[in-house]
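Below is one structure; the comments refer to it alone.
Every protein chain of the complex appears in place save one, which is left out.
Coming up: subunit A.
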Amino acid sequence: MTARVERRTVNVRIGSRVRNGHVVGTRWVLRIGSLTAGLLLWQVLTATGTTAWLRFDRLPTVVEVARRLVEQAGTAEFYTDLVTSLGRIAAGFLLAAVLGTTLGIVIARSRLVGDVLQPLLEVVRPIPAIALVPIAILLFPTDEQGIVFITFVAAFFPILVSTRHAVRALPTMWEDAVRTMGGSRRHVLLKVVLPGTLPGVFGGLSVGMGVAWICVISAEMISGRYGVGYRTWQAYTIVDYPGVIVGMVTIGLLGWLTSSAVELAGRRVTRWLPREAKP
């Protein structure tokens, strides 16, 4: 009986790999094709100066933007901005990840802590992080710390809420199993709660990373001295429109890269989840 089951598992694996191999090529053609079509449309609309209610005549063309990007990529300033923004994201996001998951677990597991902290957090949560800029400026000695604070607040709540939900949604059977093995509270936390909530936690981290970028860029535009957001706003004030688009594209790429990193890490630690085979 066991031999029969083994053979079946192997067949399924081979089957899905073959199917995926067939589809992968077509899917990449579609993805790259859609990106190229978007760029082409933009080039045509701006180069011909189309004005049909929307006025494309004042926007820079793809070629102008590309030229500007190459130009900026040759300056040290460009990389200082990149590193500055990434550093702010790293600091704010990591702080949010550690505090958000820890508090999320504690609030979900302890009624006392939940009663004490939840009302406070629920009142602060609906405030958009960017609306805290005045507070940040008053509260922190340097702008730098204020910007990291804004980034932290932005990422903190999605992570906290997802973790709290994930802990509460854990099947009680897993905890019962560990307890009837003689496991202590600490064992339940380490062997059940932490690994079991990872899928939910990573959902929160993904959302948190996205919101962190929105807020770090906004905060840089308001009070920064370096950073991609600051540079983009600067370009706008000196009417350097290709520079504005370069800034936007840079933000898009950085956001995509960091989100992918979170996504990838999430997949690695949640391999046990049943999921459809995706290339």
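By our rule, contacts are C-beta pairs under 8 Å (C-beta built on N, C-alpha and C of every residue); 3 or more make two chains touch, one makes a residue touch a chain; residues count from 1.
Rule of thumb we're sticking to: contacts and distances are computed from a predicted model.
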**Item:** Choices "Aldehyde:ferredoxin oxidoreductase", "Molybdopterin dehydrogenase", "NitT/TauT family transport system ATP-binding protein" or "Fe-S cluster assembly ATPase SufC" - which one is the UniProt name of the chain not shown
**Value:** "NitT/TauT family transport system ATP-binding protein"
**Request:** Touching the absent chain in the whole complex: find that residue among A:126, A:141 or A:182.
**Result:** A:182
**Asked** What residue numbers in subunit A mark contact with the hidden partner chain?
**Response** 1-2, 5-6, 9, 171, 173-174, 176-183, 187, 191-192, 195-196, 198, 270, 272-274
